[in-house]
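The complex appears here without one of its protein chains, the remainder shown in place.
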Amino acid sequence: MKFIAGYTVNKMKDLIRVEELRKYFSLGGFLSKKVTVKAVDDVSFSISEGETLGLVGESGSGKTTLGKTVLRLYKPTAGKIYFMNKDITNLKENEMRKIRRFMQIVYQDPYSSLNPRMRIKEIVSRPLIVHNLINNKKELNEKIISTLIKVGLDETFLDRFPHELSGGQRQRVAIARALILNPKFIVLDEPTSALDVSVQAEILNLLKDLQEEYHFSYLFISHDLSVVNFMAHKVAIMYLGKIVEYGSPEDIYNEPLHPYTHLLMQSIPQPDPKERKLSFIEGEPPNPINVPSGCRFHPRCKYMLEICKNKEPLLQEIKPGHLVACWLYRKNEN
Amino acid sequence: MNKEILSIKNLKIGYETESGLLIAVNSVNLNVYSGETLAIIGESGSGKSTLALSILRLLPSNAKIISGSIEYSGVDLLSLTDEEMRKIRGNKIAYIPQEPSTALNPSFTVYTFLKDVVYSHRFIEKKELKKYLIDVLKKVRIPNPEKFLNSYPFELSGGMKQRILIAASLLNNPNLLIADEPTSALDVSVQAQILALISSLKKEFNMSIIFITHNLSVAAQIADRIAIMYAGKVLEIGDINEIYENPAHPYTQGLLSSVPRLQRTKRLRSIPGFIPNLTNPPSGCIFHPRCPYIKEKCKKFEPKKYNLSNNHEVYCWLYGE
Partner (left out) sequence: MIEGLLTKKFGSGALYTWRKIKRNRNIKVGFIFLGIFLIISLFPWAFSVYDPYKGDLKESFSPPSFEHPFGTDYLGRDLLSRVLWGARTSLIIAMLGVLLASTLGTLIGTISGYYKGKLDYIIMRVVDVMLAFPDFLLALFIIAVTGPGLWNVILAIAFYNFPQFVRISRGSTLAIREMDYVEAAKALGEKDFSIIFKYILPNSLSPVIVHFTLRLGASILTAAGLSFLGLGVQPPTPDWGLMLNEALTYLSFAPYMWVFPGIFLIMTVIGLNLTGDGLNDVLNPRVRE
């Protein structure tokens, strides 16, 4: 039986629903061997209005590809994407354009996500102009200034260029750009990883406040489980293109089920010298070109069983709302 | 108290820029003792990297050492000639950089690279050398070291490359290792491995380590003492347990409460404001424009050092007159 994470939630209330999504990339061509990278391989989830799904994974997990595919910045190889109950999987680009105003993205690197040749006022006004939402210059100006204020900036930033701003300020501009269209859904791809710790706190607080006020749904992508636990209502752990565990932050923190989740929890340092965990964990995040057979995590798994080498485990709901894809667990067993 | 291995006194370093002289390190006093790991923690603009590079005298051409001294085993490194300094770099004082990908020459195999590191300082017979290199590679937990020697950097993952750089730093048995954010570019599981590795190697090679980082959690894993830097100044320095449990400086307090923990919290405390313009730093205490406990005195006078215990110092007017 297939389980679609979050399926138990009311289908109608889903703002965005992804079913068995796959995104494969082909590398190589004429002269070199053709290789397929299965960046996202059969992922399903849904997010309701006003909710944040945290997506956690290391390099090669496919989390960024997933975020961009959901926004149709890549064309899905297979599967379906439903947004506001509309099937957007195969929409043509000019149809997709009309939907784009409701879904936005904020990138990790504040230094490369803003056009260096555009002033802040232009960067923030482009979304409105592209979607023809503005009637006159005065209205435009007011909307820009009010949005900048919402993200903690002010009108002195209007005429500046991105290179004149600090990392935190640029990230605020990126958020303003995403906000100004009043979207319903925002993909946040490691929005604070490149920022200083104190600035990160401000931006995270800001994102949370905005969500409370405007009921945005977020897909919050990060490698940092601590940050995700702070931001998200639901957490999905990704490994080599698949979701291996799914649950609330409390579930993940109090009762991590999947061995990979264990590994992550063990590796993540906390700001407490009394809690040192310097043990030698073996293995490295694998290359998505060479995907292991069966359960993808089996080469690194302490608890590996024979079946793990041959058969891929599917996501099973072990407790209400807490799912894991691992042969160690069977439904209705512990 | 352990012996001092490095003593930085009143170090002031500036960069010449279009808009004036930017003071990156502002009269810093710091000691590193033998056998300890000192973590220098700071955000961007704190001066921590400049400080680290200055010990190795690897600063860019527009940097000026305005005043101060860096004493290593009784000798002021700033007064040495280039050749004398070269003999120390990679030999007695080793360095691990932040970005493993750009630190390795893509045209050289691991073997060539490590061989050069050794030969820059001493001579070993080729056979002996190969044995020695394999030995060191085993110490940094590289599987299949023989085969590994013939690999090129592009064949290696980030974690592997960083291990090579660590191995390179150990080749000549250094006394002092300067690690400049060695895990910032790595995945979290690899980071854990590298931190564990560095910790165990420190004991084995009997080194002192200066560990530069912006990450309070990483520092917590590995440091004995920490120094908190802000805008070129050291604000607080001392035993790690004491500081994390009882952070004295308002900036340290702000930093610690802005880190998200695994256990879900309601809100993160942040530090309002921005770092000051380093070409024209504020008068008095450099942190005063952002400090929630500011007094009149803070705006005019630079705070003196206060000893809160025999291993905990803070530079803040809250702790004395």
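Going in written order, the chains are labelled A and B, and every chain counts its residues from 1.
Following the convention adopted for this analysis, a contact is a pair of C-beta atoms (placed from the backbone, for glycine too) under 8 Å apart; a residue touches a chain by one contact, two chains touch by 3 or more.
Worth saying up front: this structure is predicted, and the values here are computed from it rather than measured.
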Checklist outcome for this item: Of the candidates A:Arg22, A:Lys143 or A:Arg160, the residue in contact with the absent chain is A:Arg160
Checklist entry - Of A:Lys23, A:Lys38 or A:Arg101, which one is in contact with the hidden chain? => result A:Arg101
Next on the checklist: Please identify which residue in A:Arg117, A:Lys138 or A:Lys302 touches the non-displayed chain.
Outcome noted: A:Arg117
Checklist entry - Any idea which of A:Lys150, A:Arg177, A:His223 or A:His258 touches the chain not displayed? => result A:Arg177
Item to check | Interface with the unshown chain - residue positions in chain A | outcome: 68, 71, 73, 97-98, 100-101, 103-105, 107, 109, 112-119, 126-127, 130-131, 160-161, 163-164, 174, 177
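Following the convention adopted for this analysis, only the chains that are shown with their structure count from here on.
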Checklist entry - Which of the residues in chain B come into contact with chain A in the complex? => result 43-44, 141, 157-160, 187-193, 195-197, 199-200, 214-218, 220-223, 240-241, 244, 254-256, 258-265, 267-272, 274
Checklist outcome for this item: The chain A residues in contact with chain B across the complex are 58-59, 166-168, 196-202, 204-205, 208, 223-227, 229-230, 249-250, 253, 263-281, 283-285, 287
